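Left out: one protein chain. Kept in place: all the others.
Chain IDs A and B follow the sequence of writing; residue 1 opens each chain.
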Amino acid sequence: MTTATKKIHVTTTVNGESVEFLCEPRNSLLEVLRDTLGLTGCKEGCNNGNCGACTVIVNKLPVNSCLVFGVEAEGAEIETVEGIADANELHPIQDCFLEGAALQCGICTPGFLVSAKALLEKKPGASEETIRFDLSGNLCRCTGYDKIVRAIQAADKQMSAATVDSTTND
Amino acid sequence: MKDFQYAAPTTIQAATSLLTEHGSGARILAGGTDIIVQLREGLREADIVVDIKKIPELRECQYSDESGLCLGAAVTCCEIYEDADLAGRYGALADSTHIIGGWQIQSRASVGGNLCNASPAADTIPALIVLNAEAQVTGPNGQRTIAADAFCTGPGINSLVDGEFVVAIQIPPQSASMGSAYQRFIPRNEMDIAVVGVGSWIELDADGNIANARISLGAVAATPLFAVEASQFLVGKEPSDDNFAEAAELAKQIATPITDMRGTAHYRTHLVGVLVKRTLTTALARAQA
Partner (left out) sequence: MATTPYRVIGTRPVRHDGADKVTGKAVYTADFKLPGLQAGFVLRSPHPHAKIVSIDTSAAEATAGVSAVVTGADFPNVQDKIAQLGEGSVNLAHLSANCMAKDKVLYKGHAVAAVSATNAHIAEEAAAKIVVEYEILPSVTDIMEAMADDAPLLHADLFTDDLGQKADTASNVAVHMHFEKGDVAAGFEQADVVVEAEFKTATVHQGYIEPHAIVADYNEDGRVRLWTATQGSFTCRQQTAEILQIGVGDVLVTPCEIGGGFGGKIAVYLEPTAAILSKKAGRPVSILMTRTDVFEATGPTPASFMRVKVGAKNDGTLIAGEAWIAYDAGAFPSGVIGHGCTCVFSCYDIEHAVVDGYDVCVNKPHTKAYRAPGATQVAFAMEQLMDELAEQLDICPLEIRMKNAVKEGSRRVDGPVYPQIGYVECLEALRDSDHWNSPLAGDNRGRGIAGGFWFGCGMKSSAACSVNSDGTINLLEGSTDIGGSRASLAMQLAETLGIESSDVNPMVGDTDSVGYTDVTGGSRVTFATGLAAYEAGIDLQSQMKVRAAELWECETSDVSIADDGTFSGNGKTAGFKDLATQLFSSGEALVGRATVAPECPTNGFAAHIVDVEVDPDTGKVTILRYTAIQDAGTAIHPSYVEGQMQGGAVQGIGWALNEEYFFNDDDQMTNASFLDYRMPTMLDVPMIDTIIVETGNADHPYGVRGVGEPPIIPPPPAIGNAIYNATQTRMRELPMSPPKVWQAMQSSD
């Protein structure tokens, strides 16, 4: 390999908006989101899929963006923590994390919010055991997890109530 | 990470061409949960990364009572365990795919990739072995089939030659009198590589005795093992605790674990016995259900 690899042009959707970027094949989605697209919410904690701080949603599923190449984003739908709030209104999962003091240093929080939102949308009413099992790929070193689990449970109730409200308001 | 080219072929033929052209300089990308780490840490190198996720056959997941499960090599772990029907039929496979890393890993990791990565501690391989799975391989010289228990030839080494790749994994159909299970021992409750992994499969006859059984061990040898003697011992026997214990002892005899930071050889051999009994018990319950 004598010349640098040509960059690849990628078209994708991030938080509902169409986005284009150039990247080298070796750039991870984490690098692209943070360094090219300026979406620094997802964090590098370990770069090998063991801490979940880089979690984003790709095509409806939570993934470690450090283990996805940027080029794989072609045609995909990506959601990051920056897309969770609705304009200036925080989502219940964000509100409950704040009310419940479910963060201390906050570095793991974007990853947890992305994973937790995906979990509650998929499994409303999830038990404590399910929450702990499904989110075991998100490490936190500050909180001991207690308040994170409780915040997720509280958000679950709020989201279910909202669903009930919206259906009864029809 | 060292530079490489990237290609995402949309047909098996196109993939084969690329892999043949680049030989050992080509690396396949399915879920990326192993290969991206390896490329980043310099454990493997690539001139070209061939992304196979755009090839339709590799994403297919089809079950029929006649031919069983045809699992495209790029089908992800979570696609398998979230399919209640599949999970019910192939208990060991559902067990193993649900505990590889966390949800984020399972969203991406493929069974085909787990097999090809050929880690001695891979979670899906003992399940594939006890379920009598076969890898359907294509390459420049045509197609061939490799049994799961012959697929790995050493730590991180498989029996594919340059230009070949796994298109699908074929697993025989399951009847109501069959049950399987996979368990591993890890120091935490998740996110660890197996210290020992064991898969078991039981088929019961009309009298409730064991018509057929298969036991497979992971992380206790250079490759995952099919425990022939332990498996054959159970054929025709009552599914009793004593018989399970005897099978466990036989299985222990073929384990040649190393002592490393994940466990001592002595401890791992002991765990083989524990997990053989536990997985046989679960497989039995599933066969009886």
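Note that in this section a contact is a pair of C-beta atoms (placed from the backbone, for glycine too) under 8 Å apart; a residue touches a chain by one contact, two chains touch by 3 or more.
What you are looking at is a predicted structure, and each value in this text was computed from that prediction instead of being measured.
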item	value
Candidate in contact with the missing chain, chosen from A:37, A:53, A:120 or A:159	A:53
Contact footprint on subunit A, counting only the chain that is left out	24, 26, 34-35, 39-48, 50-51, 53, 80-82, 84-85, 90, 94, 97-101, 103-110, 113, 128, 131-133, 135-150
Missing-partner contacts on subunit B, residue numbers	1-3, 102, 185, 187-193, 260-264, 267, 270-271, 274
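Just so we're on the same page, only the chains that are shown with their structure count from here on.
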item	value
Subunit A-subunit B separation of Cα centroids, rounded to whole Å	29
Complex contacts: residues of subunit A adjacent to subunit B	1, 4-5, 8, 24-26, 28, 47-50, 52, 55, 58, 61-64, 66-69, 71-72, 74, 115, 119, 133-138
Complex contacts: residues of subunit B adjacent to subunit A	1-6, 8, 29, 31-33, 36-37, 39-41, 47, 49, 51, 53, 78, 101-105, 107-108, 189-191
